[in-house]
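Missing here is one protein chain; the remaining ones are kept as they sit in the complex.
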Amino acid sequence: MTDISIVVQAEGFDPGAEYNALRRENTSDGATAIFVGNVRDFSPAISATTAPDSSSSGSAVAVMELEHYPGMAESALDAIAREAAERWPLGRVRVIHRYGRLAAGDEIVFVGITSAHRQAALDACAFIMDFLKSRAPFWKKELTAGGSAGQWVEAKKSDESALQKW
Amino acid sequence: MTDISIVVQAEGFDPGAEYNALRRENTSDGATAIFVGNVRDFSPAISATTAPDSSSSGSAVAVMELEHYPGMAESALDAIAREAAERWPLGRVRVIHRYGRLAAGDEIVFVGITSAHRQAALDACAFIMDFLKSRAPFWKKELTAGGSAGQWVEAKKSDESALQKW
Amino acid sequence: MIKVLFFAGLREQLDCDSLEVEAGGVSTLGELREVLSSKGDTWRVALANERLQMACNQELSHGDAAVRDGDEVAFFPPVTGG
Partner (left out) sequence: MIKVLFFAGLREQLDCDSLEVEAGGVSTLGELREVLSSKGDTWRVALANERLQMACNQELSHGDAAVRDGDEVAFFPPVTGG
């Protein structure tokens, strides 16, 4: 019943257009919950080597390289979305995850859910993000503004422990 | 610290534009959570008197009249947002609630949150919706397509009990 | 004077969206509610509804709360926004 759409792409996406697509000819679901993850402009790993005013220079500074496992990335996201659709009554589920080089402020991930029930939409959105963080094969590497080799982001224990509440 | 913006208005709003405003010059918050509530096209109260094909006629059928308590509506939403900002580390909080006549599919409410932490953004979004549902002075009246007197929506016990988890 | 507002279904039941009540002799919201209930059968029945909510100066409040001259009080059914 639930309409699930998963995309893994290098290109950017427009959350407003994604919202409109979730709502199009969908007056049976009164609730829409959306989560968007963006590249932050600072990181403990690179703050020491980045000039404090680098974000105001106006030029796009590449700060992150997102590696993924093609094929498994899509199927892992699809499995997580299907699990959510079994737990909650969802109308539409849309998940977009980017890979490749991303700059500060860029969108990385979009999770959009529609449901007849607000709590189902919000819970499913949180559930998908939690499992995506610990189960979908993506890896972030932070690059300094200077373009040196970069540093892989360490997985957070809090992300793994976030799964326990589900 | 948290930038809180509350609007109660008759006019519609554009969730995509609201997302863009939440993200504008905001690269310190990596997480954005949004909830949008829309008018559903059916209701137990009016389904018996509405022709099944009325939604396909192409004309906008008014299905709801939203009454509010001017002044208190804004201050109640502001108090709820401030409470959320005390509980979680939030960057921006934007709440929009409409009043007046709304048609099936129309947006009623928007809650948008940015934070450095995804769980904070999602929890605060759910928290604000839960308290808004039981503490903000708005009342829905469902109107039939024929334009008869309409019927006030009954408050749900599940909305009141949803507050207990906070 | 105390300004009193009514909303939604209650407003329709009473056919009244606002009125003013002399502040003298009214010290709590509960007492104000009794004064209003004495205006007639329609008022007595409508205001007997235990689910009605009350606000004083635009904050949700309760029967024991103090009310004084110049306050704005509102009575309304449980809210259904969002």
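Just so it is clear, A, B and C label the chains in written order, and each chain counts residues from 1 on its own.
Basically, contacts are C-beta pairs under 8 Å (C-beta built on N, C-alpha and C of every residue); 3 or more make two chains touch, one makes a residue touch a chain.
Please read these numbers as outputs of a predicted model, since none were measured by experiment.
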Check: The chain left out touches which of the shown chains?
Finding: A
Next item on the list: With the full complex in mind, choose from A:108, A:121 or A:143 the residue touching the hidden chain.
Entry: A:108
Check: Can you name the residues of subunit A that touch the chain not displayed here?
Finding: 37, 66-69, 71-72, 75-76, 97, 108-109, 129, 132-141, 152-155, 160
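The rule we apply is simple: only the chains that are shown with their structure count from here on.
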Check: In angstrom, rounded to a whole number, how far apart do the mean CA points of subunit B and subunit C lie?
Finding: 26
Checklist line | Inter-centroid spacing, subunit C versus subunit A (mean Cα positions, whole Å) | finding: 49
Check: When you check subunit B against every other chain, which residues touch at least two of them?
Finding: 37, 129
Item checked: Residues within subunit C bordering two or more other chains -> 82
